[in-house]
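Only a single protein chain was left out; the remaining protein chains are all shown in position.
Our next item is subunit A:
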Amino acid sequence: METFTFDYPADQKATARAHVGVVGSGDLEVLLEPSPDQTAHVRINTSVDGYGQVWKNVLDRFFTRFRKAVRIEINDFGATPGMVALRLEQAVEESRQ
């Protein structure tokens, strides 16, 4: 079990919430809600240790395209980086509806 937190600069306001995925084997859940400050905050709880750099790589890529002030909580149960990226994009899609 490991926990990471990351912050990214944001310049757009978020309004909606989203919840996608489940904490099942090889999967994860992403909870997304607006953040009151000008920053995006990410908190990751993962069952698999030792992948801090890979998490950072996935999030760095995501936040080059996403600039909203949100608070994201990730509860991971061994998802691949591809699955993580998909869930993040799905959360964004859902929050736009």
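By definition in this document, a contact is a pair of C-beta atoms (placed from the backbone, for glycine too) under 8 Å apart; a residue touches a chain by one contact, two chains touch by 3 or more; residues count from 1.
Operating definition for what follows: contacts and distances are computed from a predicted model.
Here one chain is missing from view; checked against "Malonate decarboxylase subunit alpha", "NADH-quinone oxidoreductase subunit I", "Succinyl-CoA--3-ketoacid-CoA transferase" or "L-lactate dehydrogenase complex protein LldF", UniProt names that protein "Malonate decarboxylase subunit alpha". Touch with the chain that is not drawn comes from one residue among A:47, A:75 or A:90, which is A:90. The chain not displayed touches subunit A at residues 20, 26-27, 48, 51, 54, 57-58, 61, 64, 78, 80-83, 85-86, 89-90, 93-94.
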